[in-house]
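Missing here is one protein chain; the remaining ones are kept as they sit in the complex.
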């Protein structure tokens, strides 16, 4: 049965900056969606949504048909409506997978689910990033080069203000000297969350075959194993047997 | 050097219900504070704060002198000002310890730091709770009876809507058949968090010597190992050597 | 593609004790294998192996065709050849799943992979065990009753001498008052390990539909996501890009 993936992106840089538009003519969301379809074919049904659409493209009807939501945002985190954030959060806690990308570390939805600052150190110097697999048995690491080499990237550095991941899959080395926990898995409520740091509007990272492989693996991994229901509720439940 | 502990309590049941007032004439916070002083003496400096005070008794000046905050709330979670919640959250992420008690599982501060529903199943039937140590090497378990027996208690049951604890110290057995992860440790930002479920306004649990021992151990454990500073910030930090 | 499961059992009680033979005429391994086949059909290919066979029924050729190994042992842990234990351990570290059952907590293979005492408290008093799900989103918990009720069982109690599980799925309540972490997940090397405590030669637990559901789920969960290769090796690996 196909996994329903919705790729959400802010889509502001692409609209406002000529160089980003040239790099991502179909938007960052478009490039990500194309990669998923390319690698997963009929195992996935992909749609996209952007900030400027009504309800940010995430009305109840769309979320109700979404098994895995991917999230890219950067310059407009504060423009995302708190009500939509809470709607997404509830859906994750009910079982929907969430894949948070790059500068999405500072999105409202990621911060709400983590509870911490989610801050990073950073520098934009076009450095080389090497993404190393530290959990070689993990499904997200399948068929990913060791290391995955990204020639030029924005640099993220530790300390990363997150809870300790439930599973740490990737750590990156930057040629300027930093390290970063670049692939982090969490279980929250009934849902699974994967944070993956490579990817920036200034670099064509989402066309990289290794990055596409990671995102395809993540879409399958984050899909709920037994459907999306309701988040856990306060209940008054006498034991019965 | 003494640990500065602030014991915060809602203090509504005690003001409004005669039986609770008789049980806790100095308030739930008063009973907890007395237990800490009794067991820790000069190792601790204890003050209390309640919801009805200005800024809920937690102005910046008080938090700035607080190493560990204990939190009991139940019927008035929604009356706690979001600004104070955020102030406490920032202080935890900067290193202050937080000990969340019983129905405080559903407090704004605990939910904000966990990111999940924090819901429980429950039933009030005066059942016996046995608190078992599952991490016998943990400092919070030192000198705690195995099991710690509470003759009559409100029943909490799984699933408890929390992230998997970084360390699970206690699990409770209720005579009605439930189990509950009753002692859970988290590290968030620079701070440490301990959730402990025993304790209710309907039962004299905070006079129980074993419960008092747990809270005294928790106060020492949650104290910041190298002071409280600032939470992690977004930074632009070139490497220097 | 079908998952190849090998169900291993000591098969001593069944040969030596009349009541156990009546309870498990096809052996404990036979009952477990039948349950897997009943619930999973063509999604699984099941074979069995017992201690008295040459190489305990686990020659290289059998392990090479095994994706998931289930292990039940009790009275003869010390009779298991250290060489076979090491062979199984290497295969787990290379990606094979391992499901350890009940008194198998004290098997050589489980102790070798955990590194700890793996001891439990216990009592045989025919008590009722309630198995509670604490990780409702976990695939091993899918379609498992909450609670799973086992009318009569041997009692296991904490502290259980294990490393903190990577994921805790089930906690049991015993009517005599104990609790036990009855469903524990580990990742070790490239392999996944699940320990499940219900199951004893004195009780017909392996015919229980809920227990059979857990074991079927565990077989699918423990299967390697991208095949079984070699365990990690010391290497001298210059980076290449």
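Going by the order they are written in, the chains are A, B and C; count residues from 1 in each one.
Here is the rule we use: a contact is a pair of C-beta atoms (placed from the backbone, for glycine too) under 8 Å apart; a residue touches a chain by one contact, two chains touch by 3 or more.
The structure displayed is predicted, hence computed values, not measured ones.
The chain not displayed here makes contact, within the full complex, with A, B, C. Across the entire complex, the residue among C:16, C:83 or C:123 in touch with the chain not shown is C:123. For the options B:147, B:161 or B:177, the residue in contact with the chain missing from this view is B:147.
Those residues of subunit A that touch the chain absent from the view are 130, 132-136, 146-147, 157-160, 164, 167-168, 171-175, 177-179, 181. Listed by residue number, the positions of subunit C touching the unshown chain are 89, 93, 106, 112-117, 119-123, 157, 159, 161, 163-164, 166, 176-178, 186-189, 231-239, 241.
Touching residues on subunit B toward the chain that is not drawn are 95, 130, 135-139, 142-143, 147, 149, 166-167, 187, 189-192, 224-226, 232, 239, 241.
By our rule, only the chains that are shown with their structure count from here on.
Across the assembly, the chain pair joined by the most C-beta contact pairs is A-B.
Superposition of subunit B on subunit C using C-alpha atoms only gives a rotation of 180 degrees, nearest 5.
Separating the CA-averaged centres of subunit B and subunit C is a span of 37 Å.
One inter-chain figure worth recording: subunit A and subunit B are separated by 33 Å, centre to centre, where each centre is the mean of the chain's CA atoms.
In subunit A, 166, 187, 189, 232, 239, 241 are the positions where the chain touches two or more neighbouring chains simultaneously.
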